[in-house]
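A single protein chain has been omitted from the complex, and every remaining protein chain is retained in its original position.
As written, the chain order gives the labels A, B and C, with residue 1 at the start of each chain.
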């Protein structure tokens, strides 16, 4: 129970360090008989790939996914699916310089406190690279959901303080930032370029939309659908807040404003975000997450080393300016894994 | 796996409906040899008791907790602790009138969709009364934590749009609203009285502060401390959003602002909220949750009945105007249960 | 994770000590919409009731089961079912005399070693009385199974060295010992009476037969159906061995003898005991368990006290001569709980 597994009936276990030999994920509980190929999974992997677009570090890394088990003649067999990505051509030497230094905003200090040993190369297990396994597993989860006509879309609502004012979901796949407002996307690009020159980084807000979710998913009282989604999303390193439906806005609403009236055609509005009492109500599920700026900045920072001596850290390396939009695919993956799990749980108890 | 258990090494299972015979909780994994009494637990129970203060419904219900197992001569034995609260003098007749009607903002529609049967009396299992078991278990968790000098305090940051501008934690226990700003508490009381007359309800924001947490709690990567806390808090019916540290503010920060520098005396500020990479760093843990207004309002609402026919609902009954401050003790309980669980998990792997 | 829960999708949590206020069980994951009454559960409870038949202690205890939650208008609602049995008129005074003495064959020594405190009254949590909760939960599990035409029968194959030579299952319910051979039942009765006079106790062997189990239940590789059944049965205090199908006989068979040939009408024999590769094959499931003699004997025994000083123990009290046949209903209950759990797990992944 080292915390590296997630899910109940559909359970993933990720492993691997940023600069270790490889990373991977084992998916247990995938139903049998579903067609699946490395290409399909690779497509999702490529979405979270660094070194793309403005604000990205120029690394050319491409994570090649390999399916090692669980498939036969192109179909899932119901046995565990093991997926592997080799770490190739990783240069760990830049990390040697700072191996005794706790980088602010990173997990260096806490891993050391917990385990008394840590793989300091590239952040080790705490690296965002760990999410490669999540995205690979999420590709499978999304395929299962799509067969049930459930779709998940993560999009950028805000980046570096620039908000998408107009939400046209058709635009999301059309710009690099996955922003539903093309005007805002242009402003985001400009903001990214500025901050990149300064050696600083940016955060933002990602919206996650689930369409087609049937009513009945989610288990009261602790495994409420929004509770499991919140855990799933908050388990992504950069995420610092999660909202469902009206979220923090609900704190200032009156009950008469916040309640969604029902009519013969369903709910008349959706401030509940598609979940009532922990169970999906058939409306769109709407979540928002706060993404903090990437902690690896090029500006000089005050910190201490492992002997608790004050020091100054000035990282060179090349890092992305923002986890957005790469994190969007991780959000989609985690939401998809939660939904598949609850879909299977509901199937188990459903009366025909 | 019906979702009624929470925790791993310290695991609670709650059961019971609002208007059933009784409610309760079983706590499994409580270490042996700790003194414990019904009075201690009762004290916490009384904090979440309805029918107190302004804005409260005038019910005089007092939940008498009974310890049925797990203690011997006043000490825990390491075996499961079963706690029971009888439901006495409950009048379910007002619910008969609306038994076929889905109340907006409630779980009526979704329970019906999921289970095809529901106990409509007082909201059944979806009632806030379910949290009685959480608070009872939380009293035990808080006692374990206090022995390790870890303390948890939930306080009201905002209610009905009125914010606590000055935060003086010493004030929290001194006013009914558990507000750290006595001026704001007076304004909250006024707002509550107004809204009560209108038959409407209010939401707000609760802050949760954990002091004395040692570094090292939390398990990467999925069981990050903030992820488990988020799930714990989002599993409380009225909560619609959770933030850790800077939370949604982090989305607009630069990396150089958001990172907490380290000095010889520890972290120089605490925008991380006491958790880095999913592991506690020894600083205070700071969480904020959004509480939606209570959905039971006296104003007329549009809805449908179980035959999908439109109807109008006008509830009489007596309901609180806000889940705050009663929900504060539930927040404390859930946070405490998560922390005890991670404390035990850390003990299991710690090197001496 | 104190070990007091069992099952995954259908999960039970038992609590309570032999001489505490009450005992009980919470069942989480029971599908909704099933008719259920206290009477049905009581019927199973009465089967495991002590103080009946030859060899029994003359106590007149009757465990009255009370359903506290999870039902509405006589039907399950999908929420947790809490069952309670009050301990009435228990006289703990005989245990005061031996409170510092470790009774041989009992868990006194090990509970003390593990928890450094123990409820010595009537064996506390380690008492066979703990199985009351299992039988109550098993009654519900058996009802679910019977709706799928799966039936479970535990019967006495051997008691005090006397074997049922002829197996006529129709006889099982006709004699006190649940023995399929009425001749053997008479000999068992005689043997019990002899040993009772001597102040000694007896063990035996119980067979468990599951009829009507469909193919496909059980999850490779660790949650094999026989592995989960073995755990379930070995978790009953008195059980010291478990076999499936040919069991220990298989150790002396040739492969050509042990393999069950398949014909157009199914398997031609059943040495596999209805499970292949951890998955049910549609044949009867056949298990056998070894039951040790009850450790509470009236003969004098050498032992030590909590200061590690040698002493002699001579218990008075009244105890059954054998756990058989009472334990049979516990075996049925545990097998039923495992099967319901796997039935739900299979439903979750089954393709329509």
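Throughout what follows, contacts are C-beta pairs under 8 Å (C-beta built on N, C-alpha and C of every residue); 3 or more make two chains touch, one makes a residue touch a chain.
What you see is a predicted model; the values in this text were computed from it and never measured.
Screening C:146, C:183 or C:259 for touch with the missing chain picks out C:259.
Annotation: of A:124, A:138, A:278 or A:325, A:124 touches the absent chain (contact as defined above). Note on the undisplayed chain: of the listed residues C:71, C:164 or C:279, the one touching it is C:279.
One chain is missing from the display, and on chain A it is touched by residues 1-5, 8-9, 11, 13-17, 20-24, 26, 28-30, 32-33, 66-70, 72, 75, 77-82, 84, 114-119, 124-125. Although one chain is not displayed, its contacts with chain C can still be listed: residues 1-6, 8, 14, 102, 104-107, 109-111, 113-114, 116, 125-126, 130, 158, 160-161, 195, 200-205, 215-216, 218-224, 226-235, 237, 240-264, 268, 272-273, 275-282, 290-297, 299, 301-304, 308-310, 345-346, 349, 351.
Of the residues in chain B, those that touch the hidden partner chain are 8-9, 29, 31-33, 78-79, 220, 344-345, 347-351.
Keep this in mind: only the chains that are shown with their structure count from here on.
Chain centres were defined as the mean of their Cα atoms; on that basis the chain farthest from chain B turns out to be C. Here the CA centre of chain A is 46 Å from the CA centre of chain C. Chain A and chain B have CA centres that are 27 Å apart. Distance from the chain B centre to the chain C centre is 38 Å, each centre being the mean of its Cα atoms. Along chain A, residues 8, 220, 345, 349, 351 each make contact with two or more other chains.
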